[in-house]
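With one protein chain removed, the remaining protein chains of the complex are shown where they sit.
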Amino acid sequence: MFPGANTDRDAAEYVVVGAPLDVSTTFQPGTRFGPDRIRTFAEPFDDFDRRSGQSFTDLDVHDHGDVHAWDDAEEYLEYVSGLLSDVRREGAVPLVLGGEHTVSLAGVTAVEPDVFVTLDAHLDLRTEYAGNELSHATVTHHALETADRAVILGARAGSEAEWQRAAEPDVTVVAPEAVGDWEPAFDDEAVYLSVDIDGADPGFAPGTGTMEPFGLTPREMRDVVRRVAPYATGFDVVEVNDRDDGQAPSLAAKLLRTFVYEHADRR
Amino acid sequence: MFPGANTDRDAAEYVVVGAPLDVSTTFQPGTRFGPDRIRTFAEPFDDFDRRSGQSFTDLDVHDHGDVHAWDDAEEYLEYVSGLLSDVRREGAVPLVLGGEHTVSLAGVTAVEPDVFVTLDAHLDLRTEYAGNELSHATVTHHALETADRAVILGARAGSEAEWQRAAEPDVTVVAPEAVGDWEPAFDDEAVYLSVDIDGADPGFAPGTGTMEPFGLTPREMRDVVRRVAPYATGFDVVEVNDRDDGQAPSLAAKLLRTFVYEHADRR
Amino acid sequence: MFPGANTDRDAAEYVVVGAPLDVSTTFQPGTRFGPDRIRTFAEPFDDFDRRSGQSFTDLDVHDHGDVHAWDDAEEYLEYVSGLLSDVRREGAVPLVLGGEHTVSLAGVTAVEPDVFVTLDAHLDLRTEYAGNELSHATVTHHALETADRAVILGARAGSEAEWQRAAEPDVTVVAPEAVGDWEPAFDDEAVYLSVDIDGADPGFAPGTGTMEPFGLTPREMRDVVRRVAPYATGFDVVEVNDRDDGQAPSLAAKLLRTFVYEHADRR
Amino acid sequence: MFPGANTDRDAAEYVVVGAPLDVSTTFQPGTRFGPDRIRTFAEPFDDFDRRSGQSFTDLDVHDHGDVHAWDDAEEYLEYVSGLLSDVRREGAVPLVLGGEHTVSLAGVTAVEPDVFVTLDAHLDLRTEYAGNELSHATVTHHALETADRAVILGARAGSEAEWQRAAEPDVTVVAPEAVGDWEPAFDDEAVYLSVDIDGADPGFAPGTGTMEPFGLTPREMRDVVRRVAPYATGFDVVEVNDRDDGQAPSLAAKLLRTFVYEHADRR
Amino acid sequence: MFPGANTDRDAAEYVVVGAPLDVSTTFQPGTRFGPDRIRTFAEPFDDFDRRSGQSFTDLDVHDHGDVHAWDDAEEYLEYVSGLLSDVRREGAVPLVLGGEHTVSLAGVTAVEPDVFVTLDAHLDLRTEYAGNELSHATVTHHALETADRAVILGARAGSEAEWQRAAEPDVTVVAPEAVGDWEPAFDDEAVYLSVDIDGADPGFAPGTGTMEPFGLTPREMRDVVRRVAPYATGFDVVEVNDRDDGQAPSLAAKLLRTFVYEHADRR
Partner (left out) sequence: MFPGANTDRDAAEYVVVGAPLDVSTTFQPGTRFGPDRIRTFAEPFDDFDRRSGQSFTDLDVHDHGDVHAWDDAEEYLEYVSGLLSDVRREGAVPLVLGGEHTVSLAGVTAVEPDVFVTLDAHLDLRTEYAGNELSHATVTHHALETADRAVILGARAGSEAEWQRAAEPDVTVVAPEAVGDWEPAFDDEAVYLSVDIDGADPGFAPGTGTMEPFGLTPREMRDVVRRVAPYATGFDVVEVNDRDDGQAPSLAAKLLRTFVYEHADRR
């Protein structure tokens, strides 16, 4: 159980769902251990948040546990999406723990946002990767099948085709150096917020599949989460694996907590 | 390059091929780093083998390098199989470095053995695993589509259906405790030898996807390799990952060397 | 959840309880992560046991989860003991995942065995360790306050006073070299079986607090578990930490499974 | 021996004392290895400090070695406190290597400062933690039994009660974002400086018990140490464990060196 | 092969040479694994560089592989220097992967620059270290036997004698805090750029022999590489070992890529 997520499902305002998919990870695998690592490294956090004056245990968070992954990503996403749709229908906000970035598609399908906001080192705008149309590197591309537009914060890597795609009006890319000054502008748009932990500089999150130097600081990521949370109806943090000394899962767990505190404070 | 494998392809009697497939690994992933780890931990071995009086560098081994894996296992196996068929056609013996156990199927298809001999903790006789008909857990089942019979040495785990399948006359299972006394009996049969490193007890090979206690000692595995090598026309060592301090890849590299020394000595 | 322990509490024949106590660990700490590690490394095991023809999921095992530990060992043991007494009262067999060896005392108090059988590198017959009367190094001493006698299998370390205590008639010590030939002789005695993973040689279980070379092989430990299981009404496996590549927790998980298969087969 | 601490005790201006207490660590244990790790990772540092023009080996530092810890924290602190009082009486400055944060209380008792200045992610103002009145999480609370006031730099976590306590006039909390601009204002006050390494962001010090993201940079911590050192008569660096690749102990060792250079330069 | 370095030697504009020397490493050894680690962690990088609009695979990079190191540093450097001179003669730019910093001397001898620019935590201006005149700690001293002047960026450690040497007019030291504002001023001077990965703060590059806190951020290092690349005719990145979770080799690989993109864009 995610520490402090001790509310029953039917009374929950937020529902944590672990989605340990790990089939298309390109370089270093291990996202299948992501949800476990995130829950574990959330252990030492205080319940109370001084900024908002709230306690996590008062915010009605339920942990559904993991949806054990199998090899067929498409089927798996469909299943998880159904589960997250139920969460939405019951009026709760889904909080997905990845698993590879692909699992965000389950969240997007369930939440049907107008805007897909993501912290990521990569554009993830490929239409396929190594023949796979459901690779983690295609997630923003697929998210745009549901959302009207995407905002990619901290991106510093992509293919030439991806950068061309990113130049179209429905995509906003905020370079790592500009993320600190970024302010959201959402007009009555429903927002889904996806945190690919590799948006962080590898020094702060080495436990991820595809490290990309020159990334964000934890505080920059936190500030984005704070700014976006009030508008969001779905959240995930993905691409954490078990290949570090706890830096990546600790940051991931804290960003999830940040999201919940800020969202609850503004709702 | 596998240390000492410095013969040109056209003069080679043995061809090392890395097949870092890592898509169906059930528990701990990382077989994609297997070939690299095995080559690295082969570095400190002496060239000379006292038992046979041979030097590895005299035995005409070529290292083809890795066939970079992609997500579609079926296509990948077909490609690798083609490559290994070429190796066979040129009169050389393929030595495959996995990668998950599934890659043995490329070897089996290329070599077309009468007997599939495997050191493995698991029966690998499933017809599918979690919906996947090409899982590593199905490799002996598929090998029997080509080979007439299979000998599984060191097996201590399997589903009920697998054990029933194993009771049929075309499968011989040798329990871990009986491996030391096992003697091969091949009448003019062509043999393929596949070493799943998890046949070893986890103390000797922790760096593998699905550890299974109560396994073989390194010497027991060595003796099997020595006994089978004279009959074999294809060899692989698989399921090594990067999650230990070198025990698994060191053992794997040594077993490959053992195979080559013994095979060359008897040819 | 321990993999396969999917029976409801009231229908359970066996109840897994995690007891991650980690206060008196002498050398390398980390037993607080023991239950988690054991559950995780049990993942890849097959449900079916060929020896007994049984499936683990049919054996009515429930996982109670962990009793989160706090600093006061005495209070903690009392609490856990109460819980295990309930398990006993309901007719189920407790299976405790440590945590430091001290947690066996909760099991012993609940089960009230005639004989305390333990696999351990150490005698654990101290009356106190560094001033602490509830140190892990005192567990067999305290077990003898409840049990009539103790059998310590694989012991190779102890203080002079402990060896003197061990020479008394209510203690049987079986040296590591003699464990293979040991046969239990219980006349209508109720037995509690405690597996301190450091009974194994460090090569097979490096992830433990106080490694002691020249220990048991996994098969020797398995055979003891098989021989004692039919007589036992309580079981634990303790002293696993998170400081290895999975060798210790994999062995611990397998020994627990061995206990359940054998116990169920003979009940 | 701390590298360069090669002065005899009676000629010493500074005395390093290792205090590897590790009993109340909440999450990841291992502070018992802290002093060793800090000494080891101090090895590669140059003797000479360009800023002050001093060599460490000229600054009369003695290393007392470790006071081996036992389970009773209260007794242990009393013992260490006695030792540090002797150090003070001889006119030297104690430099304590933790060990959990609790060991600062030995320093505070010996030094009897007017102000307790601490770099810490946590307020440590609890009156007890999980029933333990001597938990590391109570250290600033207890320090205030001796000191008149406390300054907590970099704090970003605490319970609601702790934040209320922190609002009282004898406590100054400097948020992580404000630490860079913080200037000390001590009027003839005796100061004790305690560095809890978890004040740093986890990227810079993953080897600690309770990582807390959004923390300080090493340079921010260095600047605090430089500013406070001239006023301080006691120093410690605590909460380093052995669970990283050297980042935490390297930083800890460097901050100790920074303290000594700056203190010696101003005395 | 360095990923993307798939040009033949005779068509190459850039030639990667691995120089895994590891004989004089002072503290933590393992630079012998540096080239392998750097190549491996370059795997996940995109081929395309948005800033320059170039693809790495179009930039004519060849990977010569490693020059296996032996114990005699002098002879080794001579050999490598000869190889790099050939590279220069063929009109290509050498890109050396260390190995300890000493290997830069092979590059300097081959390239004969007017200016030796280095990112380094250390001055490396010793004339010998522990009796060794070819220690990694002497590399800038020796480089000045060929080059007219040296620029050391990010230096924060050195002996008193080194700092005195650094005060002479042929050496420019840029403190870590000033590196962000540093602009190169080269008048028709040939430049060699050497990146000692320990220039970075240990949080960003723990896998190096002699960590030194208070260092550079990855972006600061990147900006130096970008500014110097247009003037450089030789490049190396050194002092990466295998003792971290990929942070150091990932950064090293990225800085090499940064160098090539920027150099190619300006040539």
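Letters A, B, C, D and E mark the chains as written, and numbering starts fresh at 1 in each.
By our rule, a residue touches a chain if its C-beta (ideal position, glycine included) is under 8 Å from a C-beta of that chain, and two chains touch if they have at least 3 such contacts.
This structure is a prediction, so every number in the text was calculated from the model and none was measured.
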* Structure fact -> In the whole complex, of B:Asp47, B:Glu75 or B:Asp148, the residue touching the missing chain would be B:Asp47
* Structure fact -> Only one of E:Asn132, E:Thr146 or E:Thr172 touches the unshown chain, namely E:Asn132
* To do: Among C:Asp22, C:Asp66, C:Asp201 or C:Glu262, choose the residue that contacts the chain missing from this document, as touch is defined above.
  => C:Asp201
* Structure fact -> Per the touch rule stated above, chain E touches the missing chain via residues 22-25, 29-30, 32, 70-72, 75, 130-132, 135
* Structure fact -> Note that chain C touches the chain not displayed via residues 26-28, 122, 156-160, 163, 177, 201-204, 206-207, 209-214, 243-245
* Structure fact -> Had the left-out chain been drawn, it would touch chain B at residues 41, 43-48, 50, 53, 55, 201, 203-205, 218-219, 222, 244-247, 250-251, 254-255
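The rule is short, and it goes like this: only the chains that are shown with their structure count from here on.
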* Which number of steps is the smallest that gets you from chain C over to chain E via touching chains? -> 2
* Could you let me know which interface, B-C or A-B, is made of more C-beta pairs in contact? => B-C
* **Identified repeat of the A-E interface (over half of residue pairs identical), from A-D, C-D or A-B** => A-D
* Asked: Approximately how many whole Å separate the CA-defined centres of chain D and chain E?
  -> 37
* Please set out, as single numbers or ranges, the residues of chain C touching at least two other chains. => none
